[in-house]
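Of the protein chains in this complex, one is absent; all others appear in place.
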Amino acid sequence: MKPLEVIHSSMEKRVLVELKGGREYRGILEGYDHPHLNLILKNAEEYVNGEKKREIEKVIVRGDNIIYISP
Amino acid sequence: MKPLEVIHSSMEKRVLVELKGGREYRGILEGYDHPHLNLILKNAEEYVNGEKKREIEKVIVRGDNIIYISP
Amino acid sequence: MKPLEVIHSSMEKRVLVELKGGREYRGILEGYDHPHLNLILKNAEEYVNGEKKREIEKVIVRGDNIIYISP
Amino acid sequence: MKPLEVIHSSMEKRVLVELKGGREYRGILEGYDHPHLNLILKNAEEYVNGEKKREIEKVIVRGDNIIYISP
Amino acid sequence: MKPLEVIHSSMEKRVLVELKGGREYRGILEGYDHPHLNLILKNAEEYVNGEKKREIEKVIVRGDNIIYISP
Amino acid sequence: MKPLEVIHSSMEKRVLVELKGGREYRGILEGYDHPHLNLILKNAEEYVNGEKKREIEKVIVRGDNIIYISP
Partner (left out) sequence: MKPLEVIHSSMEKRVLVELKGGREYRGILEGYDHPHLNLILKNAEEYVNGEKKREIEKVIVRGDNIIYISP
């Protein structure tokens, strides 16, 4: 299985995205691109160092800050 | 949906751009390029660590400092 | 022997993945891509600075944060 | 509009260039290249953490340190 | 002589690999790839800031964290 | 005008090269390459945080550490 297939099969589902610098986004995966792994999240929540900071209706997260994506 | 389409559909609308190092820009998206994701913002406000620092009539933000873009 | 062959022969086996910033993931390798070395881990455990933080059913770890992979 | 067009239309005009590490350059844009966005500034002033440090007759700023360019 | 030839001639021999962040691995070189310089080490010892931390039977070290390799 | 032309026209002249990490080199530009912007300086002086550290007869400065070059 390829990482991209896992991402593709997570479309329209809730994912957790951990970024560098203690940031985490949880939201519904609405899209992605390849090979950058930029992601579109809908109804997202932003956590900084484990604390909830914002709710964001739609957000494009740049792939190169991502540590991991969990479907 | 591709991240680029979301960016394209945000043209002439207000976006929030979060950069590394605690910087945030809010302004009207006037342009972008691909694949760098450099952005042009008009009537922008710069926030550093949550505090408003400057108003900038027009600004080109380099894509590689961007963490996320929120339409 | 090529590093990729070692990764390939670790498929469906438990691996330890050490990332920058004191993070470590242990889980079953379900997939990878080339040349990015993005990995899919199943039944993963996340350690931060040697302390267990989370169990994650499935996780895609971006290759560019990896320091080493141990089969 | 493309970011490069904004840069091009700023030729021979005063621009503000914000770099990583608290540095800022203000000067007349005399040239640039693509895709690196290296810039030539004339009659430039260097600010570090908001404080004026030097006047520099001509300076080539490497593009990969740039956070934003403001015409 | 090319660096790659030195690496090739170190196959099946003990090497010392110094990484960023005060890490060092000593082990038998079982493989490498080009141009990434990812390495496979067997019977490896991990040192962090000069202190021995672990023994690792097999480890793939990503090339981009390497400072130097000593045969 | 292109940044490279300014560099070319500085050949055999004194330039100031500011690097990341508070380093500065002043010397006569003897050569450069493209697109890396590696530079050769002759009769160079090294400054660290504004203090003169060494005189170096000839030095090749890697381009990717450069913040700016001033002819």
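To keep things simple, chains are lettered A, B, C, D, E and F as they appear, and every chain counts its residues starting from 1.
Definition applied: contacts are C-beta pairs under 8 Å (C-beta built on N, C-alpha and C of every residue); 3 or more make two chains touch, one makes a residue touch a chain.
All of these numbers come straight from a predicted model, not from anything done at the bench.
Chemist: If the missing chain were put back, which residues of chain E would it touch?
Modeler: Spelled out for chain E, the touching residues are 1-7, 20, 35, 37, 63-64, 66-71.
Chemist: For chain F, which residues touch the unseen chain?
Modeler: The missing chain touches chain F at positions 19, 21, 23, 25, 30-33, 36, 38-40, 56-62, 64-65.
Definition applied: only the chains that are shown with their structure count from here on.
Chemist: State the chain with the largest centre-to-centre distance from chain B, centres being mean CA positions.
Modeler: So the chain farthest away from chain B turns out to be E.
Chemist: How many angstrom lie between the centres of chain E and chain F, each centre taken as the mean Cα position?
Modeler: Each chain's C-alpha centroid was found; their separation is 33 Å.
Chemist: Where the centres are mean C-alpha positions, what is the separation of chain C from chain E, in Å?
Modeler: Once rounded, the distance between the two centres reads 18 Å.
Chemist: Indicate which of the five shapes (line, ring, star, complete, other) describes how the chains touch one another.
Modeler: If you draw each chain as a dot and join those that touch, you get an open line.
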